[in-house]
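Here the complex is missing one protein chain, while the rest keep their positions.
Order of writing sets the chain letters: A and B. Residues in each chain are counted from 1.
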Amino acid sequence: TRYSLPGKPALTRCRSPEKETFTCWWEPGSDGGLPTTYALYYRKENSETVYECPDYHTAGKNSCFFNKNDTSIWVNYNITVVASNALGSTFSDPVDIDVVYIVKPNPPEKVAVTVMEDKGWPFLRVSWEPPHKADTRSGWITLIYELRVKLEGENEWEMHLAGQQKMFNIFSLRSGGRYLVQVRCKPDHGFWSEWSSASHIKVPDYFHRE
Amino acid sequence: TRYSLPGKPALTRCRSPEKETFTCWWEPGSDGGLPTTYALYYRKENSETVYECPDYHTAGKNSCFFNKNDTSIWVNYNITVVASNALGSTFSDPVDIDVVYIVKPNPPEKVAVTVMEDKGWPFLRVSWEPPHKADTRSGWITLIYELRVKLEGENEWEMHLAGQQKMFNIFSLRSGGRYLVQVRCKPDHGFWSEWSSASHIKVPDYFHRE
Partner (left out) sequence: LYMVAACKAVPISDLLDRASQRSDRLHSLSTMLTRELDSHFPPIGRMIMPRPAMCHTSSLQTPNDKEQALQVSESDLLSLARSLLRAWVDPLLVLSSSANTLPHPAQNSISNKIQELQEHSKNLGDGLNILSGKMGPAAQTMSLLPYRGGNDLGQDKISKLINFQFLLSCFRRDSHKIDSFLKVLRCRAAKMQPEMC
């Protein structure tokens, strides 16, 4: 068998759930037929000191986790991943990241949906809490929310932007309809979270078919 | 004929479409039988300087228009109207204005109405967009909407509050009915916009007269 240097790894993604810690993931290249190890190194803007990843375990395989003490904002991290085997090492392209631009929160929590009534017309009141990790109370993170609603069995979701509120009313419901509701959130300057798990609700039959 | 001081004018309304400009209107009092002129004066919070209305014309009779340079969201305005004739002047009661709380937005745009069907029953699906000047995507401005629907030729409108939704379904329709639909919007601290222009729609004859 022919052995070769390891293939070029690639830093694929860095994300912070709350602008206090962050994680980077990489994609290994080909291993060149030899046992290959991976290391992540970083340098902070305007500093020549090179550090190694502080924690390869917390975030699982091919990842590096930076806890609160290792995380600064408003400073660029220049990050490189190195694949090494017996024949030598191969460097990934370096990536520059500032933690403030990679915030992707966890989904909203405690999503609750209740059927309410207004002058004989039912509507859904959806309420939720911000993901507990994100400190919105101090203003460190400002979240906006979006909901989507659909009838069970249908494909098309109805999207609703809820702004910074933690409650939203959904009107004009189908009599007897079974609805699915999900909520997600986004920091003022960052990425949308995943959708919360679906909440199911049945609207009573209110429509008296003459 | 007996002449007298002019009657007391009243500042009746101040409105801003988008927090960048605003207009005030006043109601003249009796003119005391003599030629009467009107002037609007204002003072800004924490300042003793009194200014006169910058533009009596743009917004028509008995009005004062404040353009972008004259409009500040950071201070309250204390506004008074003065009626003057040969015998002297009469002041209106002064009014405190905070531009952010006098917003009357433009009507919703792109109002679309389509006939849909739910298990053989038609319903109207109405959708719209916020007025383009209102940046609701950033989550800072919250608009709520209201619809009204009526059969052509009838007087009574059916009102529906749609909360923050930008779509609404209207059920219980008259077979073969011709409907008019209008939508308006309101910021959480402000005034209802005018109604959008009417959208017309015809519901197909679905009621098979057995």
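Just so it is clear, a residue touches a chain if its C-beta (ideal position, glycine included) is under 8 Å from a C-beta of that chain, and two chains touch if they have at least 3 such contacts.
Owing to the predicted nature of the structure, the values given are computational and were not obtained by experimental measurement.
S.K.: Going by the contact rule already stated, which one of B:Ser30, B:Ser72, B:Asn106 or B:Ser127 would touch the omitted chain in the full complex?
M.R.: The missing chain is touched by B:Ser72.
S.K.: Touch as defined at the start, partner being the missing chain; which of A:Arg2, A:Lys68 or A:Lys119 qualifies?
M.R.: A:Lys68
S.K.: Which parts of chain A face the unshown chain closely enough to count as touching?
M.R.: Residue positions of chain A that touch the missing chain: 19-20, 46, 68, 71-75, 98, 100, 135-140, 142, 165-166, 188-189.
S.K.: Residues on chain B that touch the omitted chain in the whole complex?
M.R.: Here the touching residues of chain B are 41, 43-46, 50, 72-78, 80, 82, 91, 94, 96, 98, 100, 135, 138, 140.
Heads up, the rule we're going with is that only the chains that are shown with their structure count from here on.
S.K.: Just give me the whole-number Å value for how far the CA centre of chain A lies from that of chain B.
M.R.: A distance of 41 Å separates the two centres.
S.K.: Please name which positions on chain B make contact with chain A in the complex.
M.R.: 118, 121, 136-142, 160-172
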